[in-house]
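Please read through the structure below; I'll follow up with questions.
Apart from one protein chain that is not included, each protein chain of the complex appears where it belongs.
Chain lettering (A and B) follows the sequence in which the chains are written, and residue indices restart at 1 in each chain.
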Amino acid sequence: MALLTFDVHHNKRQAYVSMGLLLALLLAFPFAASQFGNSWVRIIDIALLYIMLALGLNIVVGFAGLLDLGYIAFFAVGAYLTGLFSSPQFAALLESVVNYHPAIGESLISVFGPDIQQNGIHLSVWAIVPLAGLVAALFGALLGAPTLKLRGDYLAIVTLGFGEIIRIFMNNLNDPINFTNGPQGINMIDPIRIFGVSLAGEAGSQSTVYIGGYGMPSVNAYYFLFLLLCIATIFVTSRLQHSRLGRAWVAIREDEIAAKAMGINTRNVKLLAFSMGASFGGVAGAMFAAFQGFVSPESFSLTESIAVLAMVVLGGIGHIPGVVLGGVLLAALPEVLRHVVEPAQMAMFGRVIIEAEVLRQLLYGLALVGIMLVRPAGVWPSPNREERPNAALARDDEEEAAAV
Amino acid sequence: MSEFLLNISGVNKRFGGLQALTDVGIQIRPGQIVGLIGPNGAGKTTFFNVITGLYQPDSGRFELAGKPYSPSAPHAVAKAGIARTFQNIRLFGEMTALENVMVGRHVRSKQGVFGAIFRHKAAREEEASIRARAQELLDFVGIGQFGSRTAKYLSYGDQRRLEIARALATEPQLLALDEPAAGMNATEKLALRELLVKIKAGGKTVLLIEHDVKLMMGLCDRITVLEYGKRIAEGVPAEIQKDPAVIAAYLGGAH
Partner (left out) sequence: METFVQQILNGLVLGSMYALVALGYTMVYGVLNLINFAHGDVLMIGAMVGLSILQLLENHFPGLPGFVQLAIAILGAIPVAMLVNVLIERIAYRRLRNAPRLAPLITAIGVSILLQTFVMAMPWWGRSPLPFPQLLSSDPIMLGGAMISQTQVLLLVLAALAMVGLVLLVERTKMGRAMRAVAENPRVAGLMGVDSNSVIVATFAIGAALAAVAGVMWGANYASITFTMGVLPGLKAFCAAVLGGIGNIYGAMIGGLLLGIIEALGAGYIGDLTGGFLGSHYQDIFAFVVLILVLTLRPSGIMGERVADRA
């Protein structure tokens, strides 16, 4: 790890060289992996989205020190928003309003017009992404607001509660008015269309995307998009970290009372942490919905919130490269294992002894327990000790004493 | 009226069954160093916490530079112009010394999310000035060479200095120090005294709680004495030293 550093502040040249190297590898990857079929790139596509989530959660947990166990709610918000406004779902919604309250239903139909009544709303990616980010940010502030005065572990459980509440609503908001289509979820979500090119490929092209005469599988096209978004997320969160706002977050994490005494409006700064973190979740959610073409509540459960937390914790709380590593390890590795371990067991024993799902859960559980017991700073913590939040989490205890 | 930089009166504070402060007040002229002394449990830190917004008083009038201020929230108090240090040193342990002081500049700067992400000219300039000012303050208190050291690894005396530098970074009208000399040896106390004289020479007003009576007598322009949550004496050091109520409070007297 010493050769590969991304610390632009202390080791500029080496950092940029490392980044350039990594970028070259990343750009080459899909072309190499495509030789073996689409599944590897598809795995990384999903992993990239989870890395975005981990980076967003890192703002809340890593920078500001707020343990959010319901983070996946923002992923859900972005995904379902896309589901509602980028698919035929809105038509179903209008229909359900008509069934429930014909007068209101009819007036809504006259507002939206017969085309939408028939086909639903289909916003372009340029509208959906900012919308998802903004709405998620709003939810972030809403869900964060009641937690502002709570101590660490209570904050965790309350945010968990909110995550569950969102999931339950997504699962049930189909009757009487059909917003989310309930447990079945929303499908036929539009793929992403950039400058007229659909990333799912045109019909009949076998999911091949043609850019300027050159064709590539759809998963590869999405790969480059998601890679770009990931890099943008890394860039933005890194800039946030090393700024007045980032310092304020760390100050709150380290000692909230001292932070207040130094003039930091902790309420607003915490809400900003929730909002900014949530907005990344929302954007990732929008991408997820478009990529998969469908969303259902089971993708947004407590298990997922914990999985994202595990990525942050395993990788290195507060340290962006570490968080990315954690994301890669915990998002990609289980899938890779599934492709490798199950066939291997079949070949060796004729049956699968340890299912991939069990392996995946085992990894997550061991990651959380192991890291906390053995290496709480994470697998790849910040080389600069000042960016590590280890002792910070103890502030809650000292606040108790109130010996100011 | 506005001869006082800080004019506080009628502060009462009750904690459940305990009346911690009864009708306490203090008046500080600009440019003075005023001391707050009293036996343990007299309510000095409680009074501090009320002034700086950490505790909500049951009653009281609060005026800074002639304008009333509401001690309802610590960050508002800091913005109004009172900065403080803590009895048990509350630094941002995992940040460097420089970053600690830079946080002190938060209240006098304004770049937010936009500036953080886009780093346009105004944002870059503000960041540079924050950094420069922070380094200036580190130099001023005497730990300029420790800027990049993690705060929790500084020596005790240096940590106290750092806390003062951080408080100064908020450009306070009043600097309120809670036992800055606690745990220091004689040499360190001398250095602290020099620093406080330097701060006063720069035109700052200082309110300080301390137990080292000798230090206080030599340093303060005026001293207020608390006992059992009440103000029992106020005046110049020479008067205080001879005040029988004060002597009784410290030595036991008629209790």
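The rule is simple: a contact is a pair of C-beta atoms (placed from the backbone, for glycine too) under 8 Å apart; a residue touches a chain by one contact, two chains touch by 3 or more.
Bear in mind that the values here come from a model prediction, so they are computed numbers and not experimental data.
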- Using the touch definition up top, pick the residue from A:Pro130, A:Gly161 or A:Gly215 that touches the left-out chain. A:Gly161
- Item | Which of A:Leu23, A:Met188 or A:Val369 contacts the chain that the document leaves out | A:Val369
- Item | Missing-partner contacts on subunit A, residue numbers | 67, 69, 146, 149-154, 156-158, 160-162, 164-165, 168-169, 171-172, 175-177, 302, 306, 309-310, 313, 354-355, 357-358, 361-362, 364-370, 372-373, 376, 390-394, 396-397, 399, 402
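FYI, only the chains that are shown with their structure count from here on.
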- Query: How many angstrom between the C-alpha centroids of subunit B and subunit A?
  - Reply: 44
- Message: So in the complex, the part of subunit A that touches subunit B is made up of which residues?
- Response: 236, 239-240, 243-248, 250-251, 254-255, 257-266, 272, 276, 385-392, 403-404
- Task: Could you pull out which subunit B residues touch subunit A in their complex?
- Result: 45, 49, 52-54, 73-75, 77-79, 83-84, 86-88, 90-96, 99, 102-104, 106-109, 111-113, 115-117, 119, 123, 126-127, 130, 150-152, 166-167, 169-170, 178
